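What follows is a set of notes on a single structure, which appears directly below.
What you see is the complex with one protein chain gone and the rest in place.
And now, subunit A:
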């Protein structure tokens, strides 16, 4: 198959690109202390949080946007963005049917009787959470799963204790911005010894034009508990870029396990690189106690630019960190993604499996840091980084950083780069398989190790998403 045919096979319509026509309450574009005061007042926040936001904002004003990643983009006009947009509520209890419709169209199970009965959903639309399902069933188990704005009201002591404890407000430029203006997101608390009875998931949707989305997710797994959490993301097709700067903090106490999966399908922009979401996200987990485990799994197919490094701080002895990633870029997409595994405790273990797929004119980079501190005796890391190239105009890059300060730690790194070969495609086509399906099949095989780590329902979804992302018309 020729390059042009391949390109055609890879260019496809973005299925989540529609706009919901709904009345919203928005602030005018621009960012100053008044905007922060407005957001904080709007949410009726306690004083500690108001002050926390203002401190973060002052920090942010002294910081510079980072430019070390292997991505290129036009300067962002932070004063041209809208920092708060919320669909107008028709009443205290009723949800606008247009919102329900939106999520249904996107295949998100917002009805409790939905087929995915094992999944509780928190749906975030622009700056606010619009509904959360299965709250009753969860609270029976003692699990808290609610919008973070609600948690601030109901569980202020938990929020104050943990918010910013893993990603401090001054951590980086985008984290500081998020800390100043974050509007909503999900909050999860799993009590001691509880195995969360449902998969938890948050579904993020940017709708309003020129709106930045700054959600904040905080998950705390108390001693010996377990939770599996999934987030999904989409946005309409728009000609201008949209900024998404989220912060996710995970805290796993002694013996607790958190599995965090992401299926990220923000609008990637068109073939020429017009529009698309800038996805600048800080995600970090802390294995605070002995034997804690945090596992990040991500399938990244969307966004014009992805800049994210879900990381784990392995503080507790015998704690475990995992990162399984599939990042697919096509068209003019750019991704610079990877992880950091910071080994502090003894006998801590981490595993990194990264699968980067680049097609079209896209650029796909893995950037990962494995740091073993002097005290981390017996620490082990295994890293496997594979890149798959489709066509001649894309690029794959690997930037592994290893800092081992303990001679008794074991760090292994394997990397490979391969191409979808003409031979493989011809072999599939000779068996009657059309080129798009052939490419999807080959790419799916390449990603198998990561898909196996997703919760079953979502593994199927991710496979389909990949197939849709690769589908198109072939001449």
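Just so it is clear, a residue touches a chain if its C-beta (ideal position, glycine included) is under 8 Å from a C-beta of that chain, and two chains touch if they have at least 3 such contacts; residues count from 1.
Basically, contacts and distances are computed from a predicted model.
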Per UniProt record, name of the chain withheld from view ["Sulfite reductase (NADPH) hemoprotein beta-component", "Urease accessory protein UreG", "Sn-glycerol-3-phosphate ABC transporter ATP-binding protein UgpC" or "FeS assembly ATPase SufC"]: "FeS assembly ATPase SufC"
Which of A:255, A:310, A:368 or A:435 contacts the chain that the document leaves out: A:435
Hidden partner chain, residues of subunit A it touches: 1-2, 421-424, 426-435, 437, 441-442, 444-449
